[in-house]
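Just dropping this structure here.
Shown here: the complex without one of its protein chains, the others still in place.
Now for chain A:
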Amino acid sequence: MAVCIAVIAKENYPLYIRSTPTENKLKFHYMVHTSLDVVDEKISAMGKALVDQRELYLGLLYPTEDYKMFRKLHNSYTDVMCNPFYNPGDRIQSRAFDNMVTSMMIQVC
């Protein structure tokens, strides 16, 4: 159900970014940057409010049931983190992660 998936590091650079080949890559890269601003806004407005990962995601773009997708993405990211050959901060080159992203993007059409 996704046309573009990106994983951004704490330092605001992309660890992983991929879009479906049919779409304009540049447009999506800009969108990713804009959504980072939205994330920042949400976080600074958080304060004492109860926020959990799912809500953060839903609140950003569209309130859909895509938190399942987010969960899968996060689980795969956690697996990448736990891989001893991965150094945090590197580009993500895991084939398993690629496959998971492919499976999420295929569901569109």
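We take it that a contact is a pair of C-beta atoms (placed from the backbone, for glycine too) under 8 Å apart; a residue touches a chain by one contact, two chains touch by 3 or more; residues count from 1.
Here is the rule we go by: contacts and distances are computed from a predicted model.
Trainee: Tell me the UniProt protein name of the chain this structure doesn't show, selecting from "Trafficking protein particle complex subunit 6A", "Protein Abitram", "Cleavage and polyadenylation specificity factor subunit 3-II" or "AP complex subunit sigma".
Mentor: Options "Trafficking protein particle complex subunit 6A", "Protein Abitram", "Cleavage and polyadenylation specificity factor subunit 3-II" or "AP complex subunit sigma" narrow down to "Trafficking protein particle complex subunit 6A" for the missing chain.
Trainee: In terms of residues, what is the contact footprint of the unshown chain on chain A?
Mentor: 10, 46, 48, 50-54, 77-78, 81-82, 84, 88
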